[in-house]
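All protein chains but one are shown at their positions in the complex.
Showing chain A:
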Amino acid sequence: MSTGTDPTTATDDPGEAPGGARRGVYAPSRAAISAAHLRTDRWWLAPAATAAGLLAFIVYSTWRALANADYYAAPYVSPFYSPCLAENCEPMKGGPNWALFGDWWGLSPAVIILIFPLGFRLTCYYYRKAYYRGFWASPPACAVAEPHRRYTGETRFPLVLQNIHRYFFYAAVPVAVILTYDTVLGFRDEHYEWGHMGLGTLVMLVNIVLIWAYTISCHSCRHIIGGRLKHFSKHPVRYRLWGWVGRLNERHMLLAWASLVSVAVADLYVYLLATGVFDDPKLF
């Protein structure tokens, strides 16, 4: 994915602009300092940890999404495969499998639905910061010179498409509703009897709470709920809701990571049950 910057090639001098002029912090008018930055702290740690965390999730989720197996262990369904919209889905009693895509869909059914949460997170204001810094070094850290000759930010295609984040937010809400339904179905046992709860139910519960908290704390949600208003005093209910969303929004980064981990843990739990590594411990 292009990030609106042109990477330097190995032969390029990062301090040199097209045409040979010195650029950025090396521009002739600026203080003559040969170092790209003078930071003495471990500024590289945060972008490196972010990149490693995101990379680990990408590898894990790609494997699980394309595996097309071991995603249902009654009564739990992996969040990667819910709702399951193709004919080739595993039958889930009362579960979220509706064969809207019919039998022509030969790929993993996870691919159909994951595009929405993926788009939501890819265009999320927090994740944008995370991958611009972690993967594209634009900038790698504050006051650390970036290794790109040109920068146009989000003014051009494809990055101007980040502006459709709100549409992915709209799509993320029904997905969260369906995952909530899955969690309710988790209050059954493996024979589909209601009124039971296992460790898996708890895992699904924590996951859905974090998914909702992350979805509602979204900056687009904050704008839609009330941020776009000019006169809060004329809309007291929306003002109050905006305040609540704002308090969650302050923790958007934390919730982004917590929900990313919880969704992977929920999927892993179902995978371990489905492959028979252990049986779901029953609470009642």
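Here is the rule we use: a contact is a pair of C-beta atoms (placed from the backbone, for glycine too) under 8 Å apart; a residue touches a chain by one contact, two chains touch by 3 or more; residues count from 1.
Following the convention adopted for this analysis, contacts and distances are computed from a predicted model.
The listed options are "PEP-utilising enzyme mobile domain-containing protein", "Histidine kinase", "TAT-variant-translocated molybdopterin oxidoreductase" or "Succinate dehydrogenase/fumarate reductase iron-sulfur subunit", and the UniProt record of the chain not shown names that protein "Succinate dehydrogenase/fumarate reductase iron-sulfur subunit".
In the complete complex, the residue from A:K93, A:R228 or A:K282 that touches the missing chain is A:R228.
The omitted chain makes contact with just one of the residues A:Y125, A:Y192 or A:W244: A:Y125.
One chain is missing from the display, and on chain A it is touched by residues 3-4, 17, 23-25, 27-33, 37-41, 125, 128-129, 132-133, 138-139, 142-146, 148, 150-155, 159-160, 163-166, 219-220, 222-223, 227-234, 239, 249-250.
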